[in-house]
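Of the protein chains in this complex, one is absent; all others appear in place.
Chain IDs A and B follow the sequence of writing; residue 1 opens each chain.
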Amino acid sequence: MPFDFTFTSEQEMLRKAAMEFAEKEVAPKVEWMDETGETPIELVKKMMELGFGAIVIPREYGGAGLGHIARIAVLEEISRISPALSFCLQIVHLGQAPLIYFGSEEQKKKWLPGMAKGELISTCAVTEPTGGSDVLGIQTTAKREGDSYILNGRKCFITNVHISNMHGVLAKTGEGPKGLSFFMIEPNTPGVKPGRKENKDGLRGLNTGELILENVRVPKENMIGSEGDGLRIALTAISNIGRPGVNGVALGIIRRCLEEAAKYSKQRILYGKPISELQAIQWYLTEIYLDYETTRLLTYYAAWLRDKGARCDAENAAGKYYSVEAAVRCAHKLIQIFGAYGVMREIIPQRLLRDAEVLCSAAGTQEIMKLVMFRKALEYAK
Amino acid sequence: MRILNIIVCIKQVPDPKEFSKIAIDPVRKTIVREGIPSIINPLDKNALEEALRIREKYGGKVIVLSMGPPQALEACKEALAFGADEAILLCDRLLAGSDTLATAYALSKAIRKLEPYSLILCGNETVDGSTGQVPPQLAEFLGIPHVTRVRGIKIIDDEAIVESMMEYGYRIVKVKLPAVLAVVKEINTPRILSVFGIISASSKKLIQWCVSDIEADIDMIGLEGSPTRVTDVFTPEVKRRCEVFRGPVEETVRKAVRRLHEIGVF
Partner (left out) sequence: MSGEVWVYAECRSGRLMDVSIELINGARKIADKIKSSTASIILTDNVGQLADELISYGVDKVYVVEHPLLRLYQNDLYTDIICEAVLKYNPEILLIGATSIGMDLAPRIAARLKTGLSAHIVGLDIDENGILKQIVPGFGGGVMAVVTCPKARPQIATVRPGVLAKPEKTSKKGEIINFKTEISEEKIKARTLEIVEEEPLGKPLEEAEIVVGVGLGGCKPETFKLIRDLAETLGAAIGGTRPAVDEGYIKEDQMIGQSGKTVRPKIHIALGVSGAMQYMVGVMDSKTIIAVNKDPNAPIFKMCDIGIVGDLNDVLPILLEEIKQLRKT
């Protein structure tokens, strides 16, 4: 499988646009986000205006249809400045995924154009207090009543819940693996209540919270696919958009670690010379660089597979697993390089570690990733 | 006043952030630009942004014109992604070695094919040559007025009132259109490329012209048409003492000041 590692001119322009947006408009807000945990709504709006929300939506529905490699490039550039805002964007894409992969023509025409413009932002609400990994254990119900379904339940740790006007919800219509269905709840539907806002220690400024559904009436036309398709829809969306999105964010963190480590080691003087001349520091830098290159390769390779339309759940899981582990260890090393300064709130290393940690259980825990990879590994038994 | 074509001249230049990596070929006495990423000259972006704003306000068509090697097509694509309606790359081996006069001449011949136009906008200077000479020379070849260092443009009927920056202050100039206006960065903040702009670029007109397309006189272009010659290129030499003091702060500063006194500075 010959690879061409060059970006197209469109992908390059997209990367430049994301970098400029991040450096000029996002950078000034990063400290405030981390301190207050508040979500910068104007920046979310600006991202939508610039079209970053439209990257994976096909052209015929008003999107840019630029593909998964382009998406990763944008997520990486924004994450390099603000992992929290980049994650917000990746979940905006996740909210579109069930529709893009499984929506009917009517449903796509109805919602995708608005999503491409950023007028409609949807969550992808799966996790409940009963568990995220244990998807079959969810308790939210969707009871058929005439031409509608009545939804009742409580979702937690849902990203973008307070800034979305639509919600994609996984609910029980029956029992067992074929008992789950996926519904799109439109704006201003009665009974939909965003609940408590979570106070995370990392990715602060990313909106995470509860979604409470009290007798929410949803027309049957808003169900994606048929009854029983829910599990497949949710997992496909999470595998192909959610996990790679975590990759992209982690990649930005790792790159930032590399940049900060290199800069600091050249500047910081100990024993009369820059610490970049001390072997211990050199090896940290080398390891961070190696993590960056390997994460990049895994991430863009999986994206390339997806752009070709290949099934790549194991590669998606491998990417998410590897990139998050790498981000955490690179950030940890960055703190060692900075010494005591590394754990001071005003300086970046500790924030990168906190941000990386939150990625661990995003789009599935690291342990679930291993399960997915295991299945692929076993296929090699011939 | 109906605004017709607004022509924006752009140039693809090496990224100034990487200038420290520029090397000089000691034999051929030329600049080695390989491996240095290229961008649209920053002031040309200001010019393009201003053109787009004028189009938004008064109508008209924004046409981007660039003279350069084949890789300058990327800069033209980017200009289309920003919102220009059409882009033309003037590319021909015969144009190589052009100084500002030959460049201005070639551009003027290309612009003659884009008549009628209301306005020509350029960046006041480029980051590589920084001569700032092309816009006035272009205007001379076209027989129209020009104003440099423009930081504000107001269009009233068939004239523009512009502010041209000076060392301490500015002058207000009333200029008849069509005219060449060379803009400085104070004029606006260029927009950020949008995804929609990027995807629309591929469906816009991007064409290449060569010397015969613009009916240029061979004697007026390239090395032949350049009255100036570069006879040498070098990195400036610095002969300084380079006595650097380091160590614990108090001691270091004292030593340094003592040395300054010794060499007669203080």
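Here, a contact is a pair of C-beta atoms (placed from the backbone, for glycine too) under 8 Å apart; a residue touches a chain by one contact, two chains touch by 3 or more.
Computed from a predicted model, the values in this text were never measured in an experiment.
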Full-complex touch with the removed chain, picking from B:Arg53, B:Arg112, B:Arg191 or B:Arg259, is B:Arg259
Contact residue for the chain not shown (choose from B:Ile24, B:Leu94, B:Leu114 or B:Ile155): B:Ile24
Out of B:Lys11, B:Lys109 or B:Arg149, the sole contact with the unshown chain comes from B:Arg149
Hidden partner interface residues of subunit A, rising order: 266-267, 269, 273-274
In terms of residues, what is the contact footprint of the unshown chain on subunit B? 14, 16, 19-20, 22, 24, 31, 99-101, 104, 127-137, 139-141, 144-149, 161, 164-176, 179, 226-236, 238, 240-246, 249-250, 252-254, 256-257, 259-261, 263, 265-266
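As a convention for this text, only the chains that are shown with their structure count from here on.
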What is the distance in Å between the mean C-alpha positions of subunit A and subunit B? 40
Subunit A residues within the subunit B interface of the complex: 9-10, 12-14, 16-17, 20-21, 24-25, 49-52, 54-55, 59, 64-66, 269, 272
As the complex stands, subunit B meets subunit A at residues 74, 77-78, 81, 192-199, 201-202, 246-247
